[in-house]
Structure formats: structure tokens, C-alpha cells
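After the C-alpha cells below, expect a handful of questions from me.
Only one protein chain is missing; all other protein chains are in place.
Per-chain residue numbering starts at 1, and chain names A, B and C are given in the order in which the chains are listed.
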Amino acid sequence: MSMARTGVFICHCGHNIASIVAVEEVVKFARTLPGVVVADHNLYSCSEEGLSAIKTSIKQNNLDRVVVAACTPRTHEPLFRKICEEAGINKYLFEFVNIREHCSWIHAKEPGPATEKAKRLVAMGVSKAALLEPQAETESSVTPTAVVIGGGLAGLTAAASLVAQDIDTHLVEQEGEIGGHLSRVSVLAPEFDESRKLLDSLMSGLAGSEKAHIHLRSKLKDVHGFVGNFEVTIDEHGKELKIPAGAILVATGAQEFQPVGEYGFGELQGTITQLDLEKMLSEGKAPNRTVFIQCVGSRQPGREYCSRICCNTSLKNALRILDLNPKAAVTIIHRDIMSYGTAWEELYRRASERGVRFLRYALANPTKVTRKDGSLLVEVYDETLAERINVEADVVVLATPMVSRENSGDVSKMLKVPRDKYGFFLEAHVKLRPVEFATDGVFICGSARWPSSAKEVMCQALAAAAKAAIPIKRGKVIIEAITAWADPDKCAACGNCVTACPYEAVEIATQDGKQIAKVNDAQCKGCGACVAACPNDAMQQRGFTTRQLGAMIDSLVKNALEAEQ
Amino acid sequence: MTEFEPTILAFCCNWCSYAGADLAGVSRLQMPPNVHIVRVMCSASVKPEYAIKAISQGIDGVLVLGCHIGDCHYMTGNHRTAKRFPVVQKLLEDVGIDKTRLRLDWVSAAEGEKFQKVVTEFVEDVKRLGPNPLKEVRF
Amino acid sequence: MLPELAFDKLGADLLLAMCEGHGNVGPIVISKGEKMAKVRTDVPYQLVTILTNIYPFIGQKKLALLCRRCDEKALAELEKRGLVDEKRVLRIGLACSADQIKACRCSDPVPSVVHIGAPGKPAGEDELMNKLLAMPSEERLKFWTAQFRKCNKCFACTLNCPVCFCDDCVLEERTFVAEKGIPPGMSFHLIRTFHLSDKCVECGECERSCPAGIPLLTLRKMAAKDMKALYGFVSGDKKKVSPLLTTLEGEPMEDECHEC
Partner (left out) sequence: MNVEHVLTTCPYCGTGCNFYLQVVDGRLVGVVPCKTDEISLGKLCIKGYNAHAFVQHPDRLIHPMVRQGGDMRRVSWEEALDKLASEIKRIRDKYGPDSIAVLASAKCTNEENYLFQKLARAVIGTNNVDHCARLCHASTVAGLLYSFGSGAMTNTIPEFDNADCILVTGSNTLEAHPIIGSRMLRALEKGAKIITVDPRDTPLSRLAAIKLNQKSGSDIAWINGMIKVIIDEGLVDGEFVETRTTDFAKLKEAVSGYHLDKVESITGIPKDRLAEAARVFAKSKRAMVAYAMGITQHSNGTDIVKALANLSMVTGHLGKESNGLNPLRGQCNVQGSCDAGGLPNLYPGYQRVDDEQTRAKFEQAWGQRLPPKPGLTLTCAVKDALVGKLKAMIIFGENIMLSDPDITHVEQALKELELVAVVDIFPTETSSFAHIILPAACYAEKDGTFTNTDRSVRLLRKALAPPGEAWPDWKIACELAKRLGANGFDFASPAQVMDEMAKVTPIYGGIDHSRLDSEHLRWPCPTKDHKGTPILHTQKFTKGLGTFAPVHHKPPAEEPSEEYPFILTTGRNLFQYHTGTMTRRSPKLEREAPEPYVEINTGDAKRLGIVDGERVMVSSRRGAISLKAAVTDRIIPGSIFIPFHYAEAPANRLTNAALDPVSNIPELKVCAAKVQKA
């Protein structure tokens, strides 16, 4: 292998880097590094001028490695990779060095040491770059079918959107009927629309189309394959059905927490949950004296999160009670009312105007509910008045949080997608990839991710459907070349990698008479777990080979330690 | 005699700790300039061999940072990391190298402060230990 | 009697043992009908290693070998990784003599079935290990660097190791063992110790075959102690997956791991 021809480009990032790191000095240093044929600096590497400068330099010096020392690869790597491609070299021959977030910005008071560190970081990058290899991204075809798991508002909305885009869509619902919570709630705040109407319009979208396939009383049983080529096995009341699919949407929603034992729930007649109340109201029954208790079972040790929708639901239902029964007395006992946004805050105002009583309690002084001659007695210590108040009620509504579905664990295992510690699913990136999972081709929407209002659920569902439609419409998926491979000469077929892989992407196969590990590129997510598990350095990850990382360590040793002496 | 400035190598996973380090930067959280980050996709891909190689060659400390348990981008990657590195620490201890020179910790993408804290603490710890004795050893 | 046991009772095609010849004691492999010289169990050849050398060539043949407790464990580690087929490897239980047990500081000397020799008592803990662990770490480092300085990179420790299964050893590469000629230095020995931490069966062959007389078995025992302390893991059990490959499930998920 001939010596690499590396170009190094140090970014001033205006003052962000240059005001701390002596950029010219780093450039001079870079020129002394092995394989570096040109080192230069730009005011803003990511600007038009910056980019074209790099491009010209690549061509003029016929570079085959490019190192940019600037900000973070997490935001800018794609941009510079693109420039490399435009300049005619493989984009995987690019290496990013972060001297802003990881240097100038965090050593603002030590320009000297920061400059030295920047040099070492650049040297490490250059030493890795020298060992980079061009990579070809693999393509694989996509089955033009989507599977939506969950027939609630999220699932329905997503499915309707997919069908509208003329995509074969299977909707898998475990209950006997479509709708989920939507069919148990009569009106949707803040506009007080009838949920029935919404449900019907969504259903009508599906009913007519031969693209829509609805599976009731069906459970997810098994999932194999990878983006574009999944095989989803479901159990449709007893009989097994295999669905080939290109994308999978998780819309399994959440469920209402049953506060058994709290505030006499289950023992004291009259203590109910929001869904019980929804049922009463839908039958036109509105109690005379109602007390809502908020945050029952949430925002407390063990379940720290705020369920986000309970306050608004209580406000909505308080107003509905007053609509049906203007004389009714309604009290909301809360820890603080979370009616975020204009519309919800408006509800809060109306509720207070119409005499809904708000009492604030603290976790430290729990509210007590007892039965006293025919009615319920709610004893609450009001934090604002700093005194104990007794409220009598016919109905005490316990506003409990949405919790993750018991079976979300199984779904997580089958789809190999992560959950947080409360059992809600974790998206790939909270800002950059909010409706996707790290696992390509699997998407998330609705309360399965986090308790959400109907509006939010629908936004997410539409977003997820749009995202899922991309590979299907494109007809192929491109797999980033950070996948692993096994060096057949070194592999001893000990199977460590097979055990270590979270994605069943590695198997021991026979290749010309020898047992060796084989990686399925499309299934490999490039985590590198197999690399660390391999005792013999046979397993390698593209773009992160042990030789590349080893070279970075050697470089640091050379430039930091040998400098010392 | 100027104060001893340790050379420290850090491995950060792309999804959490590296992002956490970025956040620390964006938030201008100041910390000592001894730490050099190598980006990997997941802490599970960090071979103990790297730490051993670095420490054997005289690097004063090695930091391995991953996502919090349960938040791994690859589900259980960091579980393996959590299983692996305590063993390496023990082995270092067995041959007489202070295990403090190798630290494993978790930093999420939202924990700029945690990143700053871990880095600052670690640099302090290693300073307290003094230079890696293997620097002096001639084999 | 050994051939009868191997061929007639156990139904083996080949028998691997060590016996006298040319004024020495060495390994032999015979098939049914061939006669063998006097068997010498007092010379501890690492028969599992010899087996793994020839294993790829013996096809579907069944091979019986003299099997000490540590050999059993080594075979378990290999079977666990699908590297040998237990149906093709038949064990003739060999109980180690008191001297051998002492030499290996062996705590688990008795094979599951004893065909030859009398079961011996386990030896106490490795004295050198305890001495070293009691030292201040600077002393300990001094000790090991002095030992490792003698290393002449012959690879006897890997070549003779029954559970080292790689043909090309990572220690031969420059990726992790920096090029500093001989001796190879600390990384060589630490990496090897780590690689063996979840499979070493403490047969002591590395120490016996080390021309430099480095107390490698003691180092292995230290690692074994660590694995036990951390994960209650003891290698040599076919059913136990290496803790280095499993998740934390079933164990406390210590989130902040500040003992790290």
C-alpha cells in the first residue's frame, strides 16, 4: 500500500476556534505529520469558500485522504463527506477532528495548552486517516408493505396516511375493535370535538381501500430480517400469519395506571379513574360533587415522570361536568397544573372562571380519602393557604399517569429496539430522529414513546408514516459502511461475536472448508460489539478498525509522551 | 518543577457520551485540556486491548464513556462494556498499576455537566496518582 | 490395560497418551492393535493442546486421551465454543499425584471419573499470589516488570495453552503489542491475561513451558480470582457463558459505576 496523500484543513470557525487555538501553529505542525502533503486553514470550512477551497486542494494536490479539524462530526460530517465525493474521492476517506466543542470552547482560558491539544488531536486524526479505506455502501431492495402495530389513534392515523400514499398497510390490533383509547373517550379537548367523528373519518380512509389490511385480535409473535426485508409473524386469533414488510411502525400506545390501594381505589365506592369518568360522562351522568386528585402514582419515587395529559384531561372533564350539571361543585387537587400552551391555558382560565376550585397539595402531606356517612370525605392540606381543608364528594377522580404497556418488553425484544427505564420506547435521537428507532426501518409514534395528547399523537403518526414511506417509495435502502466484517485468515470461529451481537447479524458459516464468522451487512448496525468480543482481532468495523484506532493511540503516545522527554 | 499534566485518552460513544461532550462544548463548560477523545459508535466496541496498549505505553489514564445503562443506542452494548472493564481494572491492579487509571462511566447526550464533572474529577484523580510508572520502566 | 479401556470399553479409534521411548517420555497416538510402551503419567504433557493440533486432521475418528481435571475443563471451554465435538473426544480420567497438585497449586485436582491414579487432596492457595497481593502496588509492579523483562517472545505460553484456539495470535501482531523488539513488555502479558480471564483452566502449562521461568500460572490465578470476585464465574463449565459476553440482566444494573 502506497503512502497516503493527506490534506489537513483547520477551521477558524470565525473566533470560535481561532480566538483560543493558534490555528496557524497547528497548520505548521500538521505539515510535519507523516503522509500530509498539504495543510491549510479556512475562516469557515463549512462556508461556500471553505468548501470550494478544500475541493480545489483535493484536486490540485491529488489528495486521497482528507482531515478537517473543526466542529463535530455529528452535525457536519455529511457535508464534508459530500465535498470529498464531489472532488472525486471516496467519502469514507474523510476524517473529522473536533477542535471546537472538544477543545477551544472548553479550554477558553488556556490558549497555550488548547493549541497543544489541538495539535495532538489533529495528529491522531491524520494517523487514523492514513489507514482509512474506501468503502462501498451496499443497497438492498424494499418490500413495498408497511406493518403498523397498534390500532389506536396513532396506528390509525399512520395507517390511513400510508394507505393514502398507496402503500400496502397491515394494521395489527390486539383488541377486538379498532380505536384504542379514542373509542373510550367521547370528546377531545381543547376543541371538544367528538372523537367518534375523528375515528369514523380515519376508518373510512381505510375501509374502502384494498391497500388496507386490518388484523383484529392479533398479536405480534416474531420479527425477522432488516429494513426493507422484514418478515413479521402475527397471531391472528389463533392462526399464524407471516407478513413480508419493508417498514414497521410501533404505535402500541400506553395504558392508564390503575392506582390499586391508593386513596381507597377499588375499596371505597366512588373513587374512580379518568376513563371511568369518561364512561359516566358519555352516558350523560354528571355527579354533583366531584374531586379530582392529580399526579396519583406519578412524579413520585419509582415513577418520576409527568404524564403530561392528566391535568388537561381533568380540566376538560371538569368543564364537561359543569356543562351537564351547572350546579355541580368541582375541586381539582393538584401539585401544580401543567396546562402548557395557549389552548390548554385557556381551558384552565375558563375552569377557574366557572368556579372550579383548585387546591395545591405536596407529596409530603398526602391527601386522604375516607367514606363518611354516605359521601366521600377528602382531607387535603392546602400548601397555598397552609391549612387543612376537608372537601365532601360523591365522586373522587384519580388522575393517574399513562404507563407503558405490559407487553412493550416483548415488542422491544422482537424488534430489537430500546426502551427507557419506564418501559416507554426510545427514539434514535430526540431532536434529529424523533420518530425513528436506531434500528433502520422501524418507526415510533404516539404514547408508546411518551404520554401524548391526541394532537401530538396525530403529528407523530403522520411524521412516522412519512418517514416509513421513504424507503418504500425509494424501493431500496442504502446501508452506511460502518458495518463489521471478519478476517477469514484470523477468525477461529469461537463464536464470541455471535453471542455479542445484539442484532443476530453474525453467524458461523463454512467458507472453503473453514468455519468462520460471517456478518450480514444489512442486519449489522455497526455498533462494534463483536469487535471488542473477538479475542483475535479478526472482527473489524469499517471506519473504526483496530489498526486505525491503534494508530490513534500510538500517535497520542508519540506526540504527548515523547514530547515530554 | 512544573506540575505534572497527565495525558489522558478517552473513548466516547457516538450517541451519548460524544454528544454529551459536544453539549459540554456548546455550553462552554470549562475543563482541563488533558483528555483526548476517540469517537466510537458504541462503548461496547472499545477493546480492552486499547486501554492496555495505551497504559502499557505510558498514557496516564484511560476514560471509557458510554450511554447510561438502559439508554444504549444498541440496546445492551454498554452492558458488555460494564462487564468487561472492571475485569481489566482488576488485572491492572494485579500487576501493580492503580486501577484508577482506567475509569468507566456513563454520560448521556443531555449531560454536558456530567461530562465536565467526570473529566475534571478524572484528571484530578490521575494527577494525584502521578505519572504512569510504566513510562519509566525499560523492558 | 489402557488400550483395552480406550478401544474396547470406550470404543475409541485412537488413543492419545504419553509414554517412554528413546530414553525419553513423549506423546504418542496409537490406533487399535498397535502396542504401546510404558505409560508415564508423571510427565505432564498438555495432551489437550496436542489433541487440538491434530484434531482438524482426524476426521470423524473418535479419540480417547488421558484427561486430568484441568483437561476436562479445557475440553469444556473448547466444546462451549464449538471447537471440539465432545462425542469425538473420550476421556480417560487421570487423577494427579500429590506432587503435581502441589506444583500447580491446584484447588480442583480430581476428574469427574477416575480411571488412573488415586484422587488427591486440593492444594492451598497460591502463596506467591497472596504474597504479591499483600505487597504495595509499586512492589508488585517491580516484581512483574522484572519477570516480564525476561520474556523472549517464544510464544510457548500461547502455543502450549489448551484453551488458546486462534491460529494467528493477536500478540504476534503490532496492533496492540507495540513494536519494541524483545522483551515485548507489559501489554503482551496483560492482553494475554485478559483473553484467558474467561477460559483459563489453570493447567499450568504456560508456566511449565516458559523458558524464562515467569510465574505465569500465578498471574492466571490472580485473574481467576478476579472473575470469581466480580461475577462468581469459574471457567471450565460447559454450561456457563462467559460473563464478558452477557448483559447485566439478572444482576444489579449499577448505573453510576463509581467503583470503576
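Quick note on the criterion: contacts are C-beta pairs under 8 Å (C-beta built on N, C-alpha and C of every residue); 3 or more make two chains touch, one makes a residue touch a chain.
Treat the numbers as computed from the prediction; the structure is a model and nothing was measured.
**Q** With touch as defined up top, name the shown chains that contact the chain not shown.
**A** Over the full assembly, the chain not pictured touches C.
**Q** For the chain left off this view, which of C:P3, C:G93, C:P183 or C:P243 is in contact with it?
**A** Checking each option in C:P3, C:G93, C:P183 or C:P243, the one touching the absent chain turns out to be C:P183.
**Q** Can you tell me which of C:A98, C:C154 or C:V241 touches the chain that was removed from the display?
**A** C:C154
**Q** Over the whole complex, note the residues of chain C touching the chain we left out.
**A** Missing-chain contacts on chain C: residues 13-14, 21-29, 31, 43-45, 50, 53-54, 57-59, 61, 149-150, 152-156, 159-160, 172, 182-183, 208-213.
Rule of thumb we're sticking to: only the chains that are shown with their structure count from here on.
**Q** Can you check which chain pair, A-C or A-B, has more C-beta pairs in contact?
**A** Looking at contacts between chains, A-B has the larger number.
**Q** Averaging over Cα atoms per chain, report the distance between chain B and chain C in Å.
**A** 33
**Q** Find the geometric centre of each of chain A and chain C from their Cα atoms only, then give the gap between the two centres in Å, rounded to an integer.
**A** 47
**Q** Please tell me the distance, in whole Å, between the geometric centres of chain A and chain B computed from their C-alpha atoms.
**A** Taking the mean C-alpha position of each chain, the two centres sit 26 Å apart.
**Q** Touching at least two other chains at once: which residues of chain C meet that condition?
**A** 170, 175-176, 178, 244-246
**Q** Return the residues of chain A touching two or more other chains; collapse runs of consecutive numbers into ranges.
**A** Each of 500, 533, 537, 546, 550, 554, 557 in chain A touches at least two other chains.
**Q** Where on chain B is chain A touching in the complex?
**A** Result: residues 5, 7, 9, 14-15, 18-19, 21-22, 24-26, 28-34, 36-42, 44-50, 53-54, 57-59, 70-77, 80-81, 84, 109, 116, 135 of chain B touch chain A.
**Q** Of all residues in chain B, which touch chain C in the complex?
**A** Touch list, chain B to chain C: 47-50, 52-53, 55-57, 68-70, 76, 79-80, 82-98, 102-106, 133-134, 137, 139.
**Q** What residues of chain A sit close enough to touch chain C in their complex?
**A** 489-490, 492-496, 499-500, 508, 515, 533, 535-538, 546-547, 550, 554, 557
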